[in-house]
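Okay, here's the structure, questions in a sec.
For this depiction, one protein chain was excluded, whereas all remaining protein chains were kept in their positions.
By letter and in written order, the chains are A and B; residue numbering begins at 1 in each of them.
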Amino acid sequence: MTSLTVHQTPEAHPDTSTPDPHQDTFSKTVLGFWMYLMTDCLLFGTLFATYAVLHNSTFGGPTSHEIYNLSTAFIETMILLLSSVTCGLAVLASLKNAKASVVAWLLVTFLLGATFIAFELTEFHHLIQDGHSWQKSAFLSSFFTLVGTHGTHVSVGLFWMLVLILQVFFAGITVDTFRRLVVFSMFWHFLDLIWIFIYTFVYLMGVI
Amino acid sequence: MFGKLTPEAFIHEGSQNFAVIMVVLTGIGLAALLTYFKLWKWLWKEWLTTVDPKRLGIMYIIVALLMFMKGFADAFMMRLQQALSVGDSHGFISPGHFQEIFSAHGTTMIFFVGMGVVFALMNLIVPLQIGARDVAFPFLNALGFWLFAAGAMLTVVSLAIGKFSATGWLAYPPLSGIEYSPGEGVDYWIWLVQISGVGSTISGINFLVTILKMRCPGMTWMKMPIFTWSGLCAMVLIIFAFPILTATLALLTLDRYLGMHFFTAGGGGNLMMYVNLIWAWGHPEVYILILPIFGIFSEVVPTFSEKRLFGYASMVWALVVITFLSFVVWLHHFFTMGASSNVNAFFGIMTMLIAVPTGVKIFNWLFTKFRGRIHFETPMLWFFAFVLNFTVGGMTGVLLSSPPVDFQAHNSLFLIAHFHGMVIGGVLFGFFAGFTYWFPKFTGFLLDDKLNRYAFWCWFGGFLLAFMPLYMLGFMGATRRLDHYEAATGWHPLFIVVFIGAIIILIGASIQFYGLIESIINRDKNRDTTGDPWNGRTLEWSTPSPPPVYNFAVIPTVSSVDPLWAIKRGQAPKPAETYEDIHLPVNTPLAFFIGMLAIAFGFAMTWYIFWLGAISFIGILTCVVIRLSGKDKFEIIPAEEVKKMEAARRSPASA
Partner (left out) sequence: MARKRPIRLILVLTGYILFLFMFMQPFLVYQFRDYIAVLFPKGIIALEQRNLLLIIQGIMLLVIIPVYILTFIFSWKYRAANKRATYDPDLVDNKLAEVIWWGLPLVLTLIVSVLTWQKTHELDPYKPLQSDKKPVTIQVIALQWKWLFLYPEEKIATVNFLQFPEKTPVHFVLTADAPTNSFWIPRLGGQIYAMPKMRTELYLMADDAGDFRGSSANLSGEGFAGMHFIARASSEKDYQEWVESVKKSSHTLSLEEYQKLALPSQNNPEGHYQLQADNLFDKIIDKYMHPQEK
C-alpha cells in the first residue's frame, strides 16, 4: 500500500491554477536540489577553468603526459558508470517498494564508489611518493584540486549512502526516504557526469 | 594545542582595545538584561529556533544594523585619520591597523549590511507578496541566516582576538598569499566570507524555489509585484555567482594552507586568475545588492503616487537585461591590469550598456509620478534623494567604463566616490525607504516621522559633503587606502571637509537610532490598526500588522497586478472566508547549533587549531544527519482555531 502512496507524488505546480495546502514537498525538494546541482556545476566550472589556465604551468616539473595513467583512469570511469547503473536500479527497486533490493543495490553502489576512491587515493599516493605533490607546480595544484574535489564529493556521497541505507533498512520505503533516495541518485549521476568531463578534459586531453 | 593562537593575540593598539571593551560590555549587558527579565526561554523559543521568515527577517535586520555600526565606526576612523595624517603628523592609527580597518569596513558593509538587508527583505516581504504562508525550505532558510550570523560573529571575534586581514575587502594575491600575509588576518577573512557565502547560496536556492513554486493561484509571472521580480533576479544572480566565490576562496585557502600554487607569483601560479575569478563573482554581487532596492522603489513610488507602476513589462525586461548583462562586465574592475585594447574596449562597451536598462527604470519611476497624486512621506523623500545621488553615481560609472578614462581614475578616490554613490545613494537610501515603508507591517506601529526626516537631511547633506569632494580628490591624484600623504599634494583641506561630512552622517545615523528606540517606547501613539497605513496595493497590506504566523488565513486568488488595489476599487472580489487546517513547520534548534559550530569551525581553522576544527565539523555533520533523518514534522492549526483567530483580529480593528 505504501507503493501507491509513493507513486502519487503530486504534480509539479506550473502556473498555480489550484491551491496546494500540502506544500508539495517532493517537487519543491527536487527543484531545489537541481538548483544546488547547478551551483555545484558552476563550482566545478571554476575549477575546470582554473585547470585550463594552469595546466601548462609545470614550473620545470612533470607535464600531464608524464604522470597521467590512462588505464587507471579508464577503470575508474567504468567503475563509476557501473555504480550509476546500480544506483538507478536501487531507485527502480524503491518504486516497486522492494526494500531488500534497494538496500542491496545501494550496498553495491557503495562498494563500487569506495573502489573508485581507493583507486584515486592510490594514484594520488604514487604521485606524491614520486615527488609530484601539489606544492610543486600550478599544474599539479590544479590537477589535485579538480580531481580531489570530485573525489571529496564522491566521498560525501558514500557517507550519504550509508545514512540512506540505514534509513531504508529501519524505516522502509516511505514518502521521506523515497524523496531522499531520488535526490541522492541525482547527486550520484551528477558526479558521474562531472567525472566524464574530468576523464575527457584532464586525462584524455592531457595525454594526447 | 591552540594552534597559532598566543596571548599576544589579545593585545591591541589603543583605540581597538576600547572597541573590544565596548563590545564585551554590550554583550554582558545584554545577557544581564535577558537574565533579569527572565527572557532566555522566550529568546530560545521565539527567535533562536524559529523557522518563521518574518522572524528571520527581523533577525537579519538586527545583525545588519549592528554590523552597520561597526562598519560605520571603521569609516569614521578612516576619515578622521586622513584628516589628521598629513606631512609630519601621522594621525592616531598605524598603517597596518589602518589597512585592517578599511578591509573590515568593506567586508562588513558588503557581506553583512548589504546582503543582510537583501535577505531581510526577501524573508519579510516575498512570502506575503506572493500570497504564500511560508518559504519553500524553512529549515534551510533558518540555516542560511545562522551561517550569515556566524560570519558576522567571526568578524566581531577578529576585532578582539588577533588581527584582521589587511589586504582589502577582496584580498588580491600575492599580497593575500601566505608569503606576504603570513598572519591570521587573511584566514579570518577567508573563513567568515566562505561561511556566510554558503549561507547566501542556500538562501538563494530557497527563495528561487519559493518564487517559482509557491505563488498563490492566479499570480502568473506578469502579475507578480516588481519587488518579487527583483528578488527573483537577485536570487538567480546568487546561484550563478556565489559558487565562483566559494571555489575561488577555496583555491586561495589551498594556496595558504597546503602550499599550492594557484595564485602565487612563483610555482607557475597566475595571480591575474584570482582577479578575474573574484570579480566574476564580485560584479554580479553588486547587482544582487541593488536589484532588490530597485524593487523597493517599484513598490514605494506607486503607493505614494496613488498610481500603478508605469511600464510594468518594461520594468521586468529591464531587470532581466541587467541580470544578464551583469555577467559580462567583470573586467571593468581591472582595465589597468594590461589586457589588450580589444578586450578592454569590449568590456567597457558592455558596461555602458547596463546604464540603459537602469536609466529605463528611473524614467518609469518618474512617469509613475506623472499625473499621480504624490505624497511626500519619508519613503518618497528617500526616493527623491536616491534619484539625485544614484544618477550621479551611475554617470560616473559610465565615465569609468571607458578604459582610457579609467586609467586615470582606477583605485583613486574618484572610484570610491562612484561606488559609494551606488551603495549609499542606492542601496542604503533604498533600504531606509523600505524600512520606513514596511516597518509598521511587521511591528504594528509606525516610526516617528519627525526624527526620520531630520535624519534624512543629515544623511543627504552629509553624504554630499563626504563624497562629492572625493571626485575632485581622485582627479588630484589621491589614491584609495592611504593612511598618510604629503602636505604638498594639496589634499588636506578636502579631507577635512570629507570628515565633516562623516560627522553629519554620524549625526543622522544617531538620530535614526534614537528615533527607532523612541518609536518603540511610544509605540502606542503610532499604532497601525488597519494593517494598511499607506493605502497599499500589494498583498502584504491585506494582512493585519503584524501578520499572524500563517500570513493568510485564506490563500488569496489574484487576477491582476496590484491585487489589493483591484479589491479596493471593486475590480476583484474580496477573499472568501472558508477556512482550512493550516500546516506550519515546527521550530528547530539545529540551524542555530550549526551556526554556532560554524563559528567554532571558522575560528579553529583560522588559528590552525585543527582538533577543534575537526570536532566542530563532525558536529555540523551530525546536525545535518539528524535533520535529514526521520519524518518532517508539522504543526497543525485546525480550521476552527483559524476562524477564531481571524474573528478576534477583526473585531478590535473595526472598532
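Operating definition for what follows: contacts are C-beta pairs under 8 Å (C-beta built on N, C-alpha and C of every residue); 3 or more make two chains touch, one makes a residue touch a chain.
Treat the numbers as computed from the prediction; the structure is a model and nothing was measured.
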- Note on the structure: Among B:25, B:337 or B:520, contact with the omitted chain is made only by B:337
- Of B:151, B:403 or B:602, which one is in contact with the hidden chain? B:403
- Task: Please pick, from B:14, B:87, B:359 or B:589, the residue that touches the omitted chain in the full complex.
- Result: B:359
- Message: Touch as defined at the start, partner being the missing chain; which of B:3, B:218, B:259 or B:311 qualifies?
- Response: B:311
- For the chain that got dropped from the picture, name the residues of chain B it touches. 95-96, 99, 166-168, 172-175, 180, 265-266, 271-272, 305-312, 314, 334, 336-338, 340-342, 344-345, 348-349, 352-353, 355-356, 359-360, 362-364, 366-367, 369-377, 381, 384-385, 387-388, 391-392, 395, 398-399, 401-412, 449, 457, 460-461, 464, 468, 472, 474-477, 479, 481-486, 488-491, 533-535
- Note on the structure: Against the hidden chain, chain A presents residues 59-61
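We take it that only the chains that are shown with their structure count from here on.
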- So, in whole Å, the Cα centroid of chain A is separated from that of chain B by 34
- Complex contacts: residues of chain A adjacent to chain B: 12-13, 15-19, 21-25, 27-29, 31-32, 35-36, 38-43, 45-47, 49-50, 53-54, 57-59, 134-142, 144-145, 163, 167, 174, 176, 180
- Sort out for me which residues of chain B touch chain A in the complex. 134, 136-137, 140, 201, 205-206, 208-209, 212-221, 239-240, 242-244, 246-248, 250-251, 254-255, 258-262, 264, 266-270, 273, 277, 555, 557, 580-583, 625, 628-632
